[in-house]
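One protein chain is absent from this view; the other protein chains keep their places.
The first chain written gets the first letter, and so on, giving A, B and C; residue counts start at 1 in each chain.
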């Protein structure tokens, strides 16, 4: 199965208005920058981006373009805002969140990781202690009043747990270091972060890779994301960016 | 942190009567044979072995010794019996199950894998579609009448799911290929199977490894089980066995 | 349904197990990720060389290779039936949690399983034979595959060695799953599970629809395109 497509444009060709798209990356690290720029270029609108830890903070140039193009409906993240309040006030995304024109739903990072894992593994819902004792236990945390749905809790043993649900995106845009033509992927160091789990969670997974190789170059024990999860592979230049969110 | 102990006897020294012990291995492959023989030698009794897919079928010499020593109270597995009924009739373990002197609790393999993962990740319970439409949906499947507890189900969307609980063993006995002195482990090919998840699930994890190396020999990207999960490392000769369950 | 009524009167010469496996292989599209159960399903792996089909093994491997013997056998590289195999270019190893994430999460296109009994609603029994006299049995990964694979095929003999039909009105053996099977391949026929009942699509060479019905409890719907099994 040769899953290589020839351009990032072709790779995102079927991403439609209103799509729910998983965006990995931990701040600057492991963000699928080439695919995200292709999304900007394509101009699809009404998008929901489901993140893990601040790729839109780490790749603020892309965030800015998406906001200024009016492409975003909603972002789900654990760390969606700049830490600095003064920098946040100048950020188009935060401005849109303040204006209520983009929804920001905030969740604990591990709960997000687990919700993707649940979607990948056919688990509709699970119980977690994370968030008990905070507002996360009571409701969905979002800037849009109407969407603050109540949460369900249950006691097991002597402790209280929150019921959390699988989060299954339509697409995942992945950044990998090496990918073979069949879709087996490996990652470089901490650029792995949310990439693998999002690849397993989405209905359609599109991987930009720095090096495309023939099957067999990646040894069976070195594959991190097995090919079954990956639908398209496209070459992307090694991205360049400053390692900072300040 | 140097976690190396000098003998398998020392490695299992604190395993007590009545302990719940995770035993990995898929039939013959990846079974912690040296640690299990140390358990036989130690003679602790009233043990519950929580397995995944037939290590006691694959290592029937060890199973036989444990049964004949009267060490087993209960086994949890997805594949605990010989496939052949005639071979089963001659097997001391199956004989004890038939006599009701050892309990055999049977579960779908993926549900067991997920129950260990849940224990590892602090998830007390999760919902799964596996087993719906079978007796697994209604009760715990076991040869001991009194232990056939009812299961709980719930509908999400249009489908029915079973509530399954975390399975947290007191000890996990792990077989790894390479381990460093700090407890980082890697595995060989399909000998990985249940080893990693059991290492993460147990309160105390003891790893027999074929090669002990200094920290740094295993590269950070080649570690499969990070040291935080591993409490003791002991050298064990590469095991020899026939690749068959017939 | 008593034991007696399940006995079939005539036994037909059907396909050998290898040919059932070949027929199933023809129903697997190129580009499929497939898990094969123990028994006849395992034999399908002999028929996919050169085809763009990737096999998954529950114990933690994708793109399993052929069986190996003797000195080539590696005790750390087996398939889910505990047979020594090899890897291929593009294979991957992973742990059991990843393996069942694939299986339970809907990533496997087709699972082919053996069965002890099947009915017209697509329910099947495969994990415990009550004749063994035990309330427990070997479930293995079968229920996970039933829950998670996108399509579920059954490959089996049409009747038991004792001459009882395995295609029954009501299961008397413990169910593995309900309503998930879409196609049934036996030594005698190919049948499709439809909302109206079992559709007889193909019969083994030399047999008629009446022959198949005579060894099948549910009333069969005969396909207008009924034909001999082709290879």
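To be clear about the criterion, contacts are C-beta pairs under 8 Å (C-beta built on N, C-alpha and C of every residue); 3 or more make two chains touch, one makes a residue touch a chain.
None of these values were measured; they are calculated from a predicted model.
Considering the intact complex, the chain excluded from display touches A, B. Here one chain is not drawn; of A:81, A:178, A:202 or A:233, the residue touching it is A:81. Considering B:15, B:31 or B:120, the position touching the chain not shown turns out to be B:120 (whole complex). In the full complex, chain B makes contact with the omitted chain through residues 1, 117, 119-123, 180, 182, 184, 200, 214-216, 220-221, 223, 226-229.
Those residues of chain A that touch the chain absent from the view are 26-30, 52-54, 58, 78-81, 83, 85, 88, 94, 97-98, 104-111, 113-114, 116-117, 128-136, 141-143, 177, 188-197, 224, 239-241, 243-245.
Rule of thumb we're sticking to: only the chains that are shown with their structure count from here on.
The most distant chain from chain B, with centres taken as the mean of CA atoms, is A. The distance from the centre of chain A to the centre of chain C, each centre being the mean of the chain's C-alpha atoms, comes to 38 Å. Note: centroid distance chain B to chain C, computed from Cα atoms, is 28 Å. Counting only residues that touch two or more partner chains, chain C has 61, 87, 93-94, 100, 104, 147-148. Among the residues of chain A, those touching two or more other chains are numbered 121-123, 220-221.
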